[in-house]
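Just one protein chain is left out here, and the rest sit where they should.
Chain naming follows the written order as A, B and C, and within any one chain the residues start at number 1.
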Amino acid sequence: MITPHLLTPDDLNIKTLGPCKVDSPLASSVSPSGSGSDHFIHAAEFVQDSHRVLLEDRLDRIVKKSHDTLPAFELAGPRRKIFFDPHKLRVGIVTCGGICPGLNDVIRGIVMELHYRYGVKSVLGFRYGYEGFLPQYGHDVMELTPQNVKNIHETGGTILGTSRGDQSKPEIVDCLERMNVNILFAIGGDGTQRGAKQISEEVERRGEKIAVVGIPKTIDNDLMYIDKSFGFETAVHVAFHAVQCAHTEAESCINGIGLVKLMGRDSGWIACHTALASSQANFVLIPESPFQLHGTKGFLPCLLQRLRHRRHACIIVSEGAGQDLISGDGLGNDASGNVKYKDIGLFLKQQIKDYLDAEGMKHTIKYIDPSYMIRSVPATPNDSLYCLRLAQAAVHAAMTGRTEMVVGRWREQFVHVPTPLSTCGRKTVDPEGDLWLSVLENTGQPMVFE
Amino acid sequence: MITPHLLTPDDLNIKTLGPCKVDSPLASSVSPSGSGSDHFIHAAEFVQDSHRVLLEDRLDRIVKKSHDTLPAFELAGPRRKIFFDPHKLRVGIVTCGGICPGLNDVIRGIVMELHYRYGVKSVLGFRYGYEGFLPQYGHDVMELTPQNVKNIHETGGTILGTSRGDQSKPEIVDCLERMNVNILFAIGGDGTQRGAKQISEEVERRGEKIAVVGIPKTIDNDLMYIDKSFGFETAVHVAFHAVQCAHTEAESCINGIGLVKLMGRDSGWIACHTALASSQANFVLIPESPFQLHGTKGFLPCLLQRLRHRRHACIIVSEGAGQDLISGDGLGNDASGNVKYKDIGLFLKQQIKDYLDAEGMKHTIKYIDPSYMIRSVPATPNDSLYCLRLAQAAVHAAMTGRTEMVVGRWREQFVHVPTPLSTCGRKTVDPEGDLWLSVLENTGQPMVFE
Amino acid sequence: MITPHLLTPDDLNIKTLGPCKVDSPLASSVSPSGSGSDHFIHAAEFVQDSHRVLLEDRLDRIVKKSHDTLPAFELAGPRRKIFFDPHKLRVGIVTCGGICPGLNDVIRGIVMELHYRYGVKSVLGFRYGYEGFLPQYGHDVMELTPQNVKNIHETGGTILGTSRGDQSKPEIVDCLERMNVNILFAIGGDGTQRGAKQISEEVERRGEKIAVVGIPKTIDNDLMYIDKSFGFETAVHVAFHAVQCAHTEAESCINGIGLVKLMGRDSGWIACHTALASSQANFVLIPESPFQLHGTKGFLPCLLQRLRHRRHACIIVSEGAGQDLISGDGLGNDASGNVKYKDIGLFLKQQIKDYLDAEGMKHTIKYIDPSYMIRSVPATPNDSLYCLRLAQAAVHAAMTGRTEMVVGRWREQFVHVPTPLSTCGRKTVDPEGDLWLSVLENTGQPMVFE
Partner (left out) sequence: MITPHLLTPDDLNIKTLGPCKVDSPLASSVSPSGSGSDHFIHAAEFVQDSHRVLLEDRLDRIVKKSHDTLPAFELAGPRRKIFFDPHKLRVGIVTCGGICPGLNDVIRGIVMELHYRYGVKSVLGFRYGYEGFLPQYGHDVMELTPQNVKNIHETGGTILGTSRGDQSKPEIVDCLERMNVNILFAIGGDGTQRGAKQISEEVERRGEKIAVVGIPKTIDNDLMYIDKSFGFETAVHVAFHAVQCAHTEAESCINGIGLVKLMGRDSGWIACHTALASSQANFVLIPESPFQLHGTKGFLPCLLQRLRHRRHACIIVSEGAGQDLISGDGLGNDASGNVKYKDIGLFLKQQIKDYLDAEGMKHTIKYIDPSYMIRSVPATPNDSLYCLRLAQAAVHAAMTGRTEMVVGRWREQFVHVPTPLSTCGRKTVDPEGDLWLSVLENTGQPMVFE
């Protein structure tokens, strides 16, 4: 594993399949889509490989370091010279793991960019995750064209289907070889990207020239070295409505309590953003800030106090919060290898009930778990835009033969991130940072329940 | 005027009213809101004045500069020592100029933060812009309390009302003195912030200790040195729907044309973001990229060609685009001093009709101008969150006696921006930059219509 | 209990407190609100008591009956003569039972109509259901004015709060007497309306002149003799999105199953309307159409067959469906006296899993229970309109001294329904009627799973 604060400039370098010798069609005098315009980019401002975005932009933190020791990301975008000849190219796309808003936007964006900007004619969609490469599952491959992806971004989910679970990497590479796929776009979470890296390594081992570029997906927004993950803003948008509902339920009863469990296995990003967006939550519980239920400054006594003063309360809890409080054995792992979490929402609901009953406070708890109503919606407009630009960046990168990388955004700029770096850990909410402080200021809850 | 590329570190320094000697209530053992928690921030990680965010984070652009010549913004956030004693404080808020999504969120955020976190009891809302300070207009002042601002963020517009137009700065300062206002939050655009600066200068001239902090507002997103303005994302969210409608109208007819005029007096931010969010626009016309209507590669021939191939087209035009093409005298200025623009939407509609009629192409044009249905809606959840955090940052800054500044966000971090710097120009879409390139890639339109 | 098909015209008559001798302010030359218009209704077309709407409008069903044996409802609307003198009037409003979209619209509509149209100055809101009348609970009464109800319809829930549970009717009437309340509007379900009837009887026993008018509430839409209940359309509007999500989840996996439990204790109205609105459900299970899980034509084998053909399925189940299938003891009653239902959603999820596992079919089930995210939202525009008109009708009726009645809509016209009639049963989906047939046609499911 890579330790973030020890990163060197080299850790941010991106692997390539070889030198770029082909002129980009974006610079050519005839647009590949034949749309009639006799030039595409008049004076194309292509990105150069030397363009780099600082990992750390706090002056007080870099002030004593020499410039050549500062790690910086490659800027994404089109290059004047590319590696692949677009006319001979066949490209594959696969989506893996749980669904997330924006998957269809990303698929659509890749197909449109390849077809209209680079003139690539053959794009294949592999069905139901990595299963789609393996003949034994019997999933047909889906030809992806501008016509059949035209409106897919208006629907949630993924038209390719998805699945969890590990598949043999050599068999996947067999399939890529057999079908003459030169570029593979892997859209999925940590496990998917680690799988993509293994595919890429197998490709290298065989001496093939297949670029593997990832578009990292996690609704939880816990991607290292990436401002935000696609789908995250949409998740907050919908979660906001769930919290409004919980607040309304709470306000309508005497000692009404609205309890909402939001996604966030290891991080409280959705919980924190939703709390700030709605300004209705009185308590936010996240994995990064452990809490006690009992004890003089514990969560339950604080809740009781709130109810005595205000007669209602609204609580947001991340699914990964408070796992240490729930006794009993672990639940094992899911097909993707993720540890299954115990249900903090139902646990908390029961704990609150027991405590308030014991304190003799009549109350009503409404518990909302909106997860499946969040992850399955189409992306919001701002999220769609983000997906489209990620897709464009991914295509530009792959066309230059870059591989073992994912596209990301770092402080508002699109960049290339080496796959090992992006999967080396999870981005968490800093319990002493500005976001969590905003939440504390907004809710009025104490910094620690202890 | 300040020339951006000649900025020195000093240009980013913030003025203050004097040294901070009061302990922040955020660090105290008793929360000022009396909410019952006997501590607020356990180990408050206060921001220090030395924390600074680089203006330029492209390594290739700073590589030859010494660290002490690199301009950097002060990081926003709570300080351990503040300037004002919260218990004796009276604060004023004013909103000016056109309405914009999020105004009520900002007002609400300021009131809540002042009341609950700092224990400030008196917050006054001045009505209908700078008019509200002048007795001759007869506008009552509005007491702002947590109770009466509780739900205002669910409604568009501003509960304070707004107006355009210049007012006497000495008279405004007379009013502030008369009413013992120690902090003034001015929420408004360029004109408002220039006015705020003049108020601040008049205050200084009189030797008063009144902090004037701005929350800059422009739905157009053309603020210098600020990632995005509040309300902008909401504008794109709604504009997206207008473009969907235009596209639907266009597709339903033979040679149907949907034409949408979007806000953007000097910049195409809303036009570009909306185009990318919807992926439905075929042509995007913005002020930063001048275009010709006629001529072999002009806009109208390209449109004709598109219709011949695809039988429908969707066009987005910024209100400030193509002003050079419209003959006739200027229209003068509005009450805020802004030059009134000629209506490019109606002009273009007529030009298209005349041209296609002359070419003998039967067609249908539907023209949509959704401006008032965009600026008057409540903020989206993500935008609400942004407003709240801007409000928190503004309160923290003002409590330390900072003045002649606005709060902003620079590459995902909240910062302090000197007012002169924020009003020294307008942020425009770089016609050779990555955003415009994404639009060209997405629409397939040529880089220049000439 | 009243047997519907034996209804006589007299069963639809409405009780009144006495003859109407006061001129309606709606006819007067000066509007009571003093809004400046010097007349309100120029030639008011007041409703006459003889205006009646046929209960049965199928010609083939009434063809052999004489006109004077046909039951018909009184038409709602303003009368020229009213019972109460508006200037001396004090009115009470109470909301009971579970929350439902539109409660605040109804409250707002009553207050506005009383204040602006009739010139009534004193309207009191009793808090937290019937508890609000009893001193021992200590709930303050809330003065309701046009100013404080102005924007409440933009929020879900009820600003008055609500509760379940029986309270002493004599004590409630004591309170009404003590506070000089002349009209009570009771907004609530069956239990509430039965309570209202008891209050009305106690009032009559004491010889008081207090009108008790109900606005019947049930999100389930199972009100007898009423086209649709307020909040129902909004419920379908939101449930629609839940079903879209379930469908998206189902389509994204191999053998994906989306299962949505919707409200409907005794009736499948929400389930049927939502299924037809979305056109995405493949199976709809409602209380009115009992079903078998196993057996050759049982639900589970049909589901298996569907999955084999189409690889995904979307199921809607009403909360009251299939209660006979779930073994185990009953769960008792809730505070309103309603029988608690066993959870058909979780039961079905488990049954499907067990069955498909036994059949060796790999599958994924996503279960969505959106109830609290449905009942707590603000009303949709069309529902708001309906609430407003119900409120207007209720005010007109009460002003004439009508009592022991609820307002309703019968075949698109607003009418008065005697309370005993409205609570004599529940309206259910006819399993041989046109709505259920539409559902069968739309889903393709067999008429009976057996």
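The rule we apply is simple: a contact is a pair of C-beta atoms (placed from the backbone, for glycine too) under 8 Å apart; a residue touches a chain by one contact, two chains touch by 3 or more.
No experiment lies behind these values; they were computed from the predicted model shown.
If you put the hidden chain back, the residue from B:92, B:156, B:287 or B:301 that touches it is B:156.
The hidden chain makes contact, of the residues C:135, C:295 or C:433, with C:433.
Checked against the full complex, the one of B:92, B:370 or B:446 touching the unshown chain is B:370.
For chain B, the residues in touch with the chain missing from this view are 99, 128, 131, 155-158, 161-163, 241-242, 244-246, 248-249, 251-254, 366-368, 370, 372-373, 375-377. Interface with the hidden chain, as seen from chain A, comprises residues 151, 154-155. Chain C meets the missing chain through residues 26, 31, 33, 35-45, 47, 50-54, 57-60, 62-63, 67, 70, 72, 75, 77-78, 108-109, 112-113, 116-117, 153, 227, 233, 236-237, 240, 273-274, 276-279, 297, 302, 305-306, 309, 380-382, 384-385, 388-389, 392, 411-414, 432-434, 437-438, 440-442, 444-448.
Rule of thumb we're sticking to: only the chains that are shown with their structure count from here on.
Counting the residue numbers that touch the partner chain, chain A and chain B have more than half of them in common.
Rotating chain B by 180 degrees superposes its CA atoms on those of chain C, with the angle stated to the nearest 5.
For chain B, the chain with the farthest CA centroid is C. Distance from the chain B centre to the chain C centre is 45 Å, each centre being the mean of its Cα atoms.
The distance from the centre of chain A to the centre of chain B, with each centre set as the mean of the Cα atoms, comes to 28 Å. Residues of chain A in contact with at least two other chains: none.
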